[in-house]
Structure formats: structure tokens, C-alpha cells
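Shown here: the complex without one of its protein chains, the others still in place.
Moving on to chain A:
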Amino acid sequence: MKKVALNGAGLLVALFAAFPVYWMIATSLKPSRDIFASTPQPVPAHPTLDHYREILTGNLIPGVTFADFFLNSALVAVTTVVLSGLVALLAATAVARFRFRLRTSFLIMLLVVQMIPLEALVIPLFLMIQRLGLYNTLPSLILTYLGFSLPFAVWMLRGFVAAVPKELEEAAAIDGASRAQIFRRVLFPLVAPGLVATSIFSFITAWNELIFALTFINDQDRYTLPVAMTFFFGRDDTAWGPVMAASTLFTLPVIVFFLLVQRRMVSGLVAGAVKG
């Protein structure tokens, strides 16, 4: 009896959590007349990919399709990930492998800057982007997201670097490897899974961001996906089919990446605990 109640509660939670995601996908697969039917269909009765075809091939403005926004977003996110991963790996190595005077101060600063409300930085960063002449360019967003993702990336990578047994590097040093060689041949391959996990977090940050992209980009053909979605769909509340198709295409990569990180995170942390 008690078990039934617990399982029932579990099903309710699962329904509440997953239903919006299901409803998004289900709506995107229904023809418009089913979407606006007076009685909603729990499952698409006449599944169709029409809405996907419409947004992928149709021009939202002359010469610009949904795929272009997808590319803009991907370009910004991937560049951010590469830069942030590189800079974070160097800093994480410094923090996890060396004892130096300002180490604790640096860690505290890292913790504090993660708490800066980014929403409060739109105005001064807008000023900086204007001064640098980067207004209305994708690099303005890459720079911004680099700053946002870096503190967390260093914080997270620090754990992965620390989990690599120091003895391996010492052995390589005894064998005569230089510091650069140790970094490239010993540390880097072992930290790579952690770097992947960290990169995915940076990717999600850059991919999802709306406010700065809304403020720094003016030309429609340079919009990132979130801006395009609020601009083209947010104002027209009736086109729910294409809106849900676009939302699904925007959301799926994030969900896939997110689930990947979850597993990697756990295995990475557990491996570290066992070795340490």
C-alpha cells in the first residue's frame, strides 16, 4: 500500500517534470488543424514533419533561414568553448598543481565572481563593445560568453586536474620529460574527459544566452537562435507548430549534451575518489 503511494507520487513528479518537453515535441509533430482542434490530442494522430520543413527551408526574412541562426549560434558557442577550455585548463593546472602565495585569494575570487549578477553587466559591457567597435558582431558575444563561462570552468576543471595522480607526472619528470612534455603527454590525455564535461557546460551557457545577444546584435542575419526565436516567434502567438518545431531543434542538443555531462561528471568524480 505504502509502496503504491510512493510509486504514484513518483509518477506524478515524472509527469510534471517531463510533460512540457513531451508536449513541445508532440505539438511540433501535429498538423496545424490538430494543434488548434477544440479537444487536444494527447498523442499526435497524424504525425508530420511539415513544421520542421517549413522552418528549415522557409525564409524568415529574405535570404535568411532558421539554419543560418543555427549556424550563428553554433559558431559563437563552439568558439567560446575552445577559448574557455584552453584558458581554464592553464589556470586549473596552476591551482591544482602548484602552491603559491595568491592561490587561496584566487580561489575566493573565483567563487565571488561567479556570483556577479550578469544581468547587471549588460550596460557596461554594451559600453565596452561599443568602444571596441564590436557592436553588431558575433565576436562581441564570444568575448562576453568567454568571461561568463570561465570562472565555473576553472572551478570544475580544478577537480579533474587534482584527480590525476601526481606520481605519474613525477615519474615522467624522473624520466627526463620537460614541463611542457609532461603537460602535453601525461596531464592532458588524463584530463581530457574532464575537459569535455567542462566544455559542455560552457557550450550550454553560450547556446542558451538571450539578453546579451538581444542587446549586442542589430542585423537580423546575425541573430543567434534565442534572439531569432523571441523576435520571430515571440510576437506571433498563433504559429505554435513552427514555434514548437524550432524549440525542439534548439532544445534537443542541449538535452543530449546535458545527459552526457551528467554521466561523465559522476564517473569522473567517482574515479577521482577511488584513485585519490
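We take it that a residue touches a chain if its C-beta (ideal position, glycine included) is under 8 Å from a C-beta of that chain, and two chains touch if they have at least 3 such contacts; residues count from 1.
Everything below uses one rule, namely that contacts and distances are computed from a predicted model.
Chain not shown in the complex: UniProt lists it as "Sugar ABC transporter permease", one of "Sugar ABC transporter permease", "Ferredoxin-NADP reductase", "Cardiolipin synthase N-terminal domain-containing protein" or "Molybdopterin dehydrogenase". Looking at A:49, A:71 or A:116, the residue that reaches the missing chain in the full complex is A:116. When the full complex is taken into account, the listed residue touching the unshown chain is A:127, out of A:127, A:168 or A:192. From the options A:35, A:76 or A:163, the residue with contact to the chain not on display is A:35. Mapped onto chain A, contacts with the missing chain fall at residues 3, 6-7, 9-11, 13-18, 20-21, 23-24, 27, 35-40, 86-88, 90-91, 93-95, 97-98, 100, 103, 106, 108-109, 111-113, 115-128, 130-131, 143-144, 146-148, 150-151, 154, 179, 204, 207-208, 210-211, 215, 226, 229-230, 233-235, 237, 240, 243-244, 247, 250-251, 254-255, 258-259, 262.
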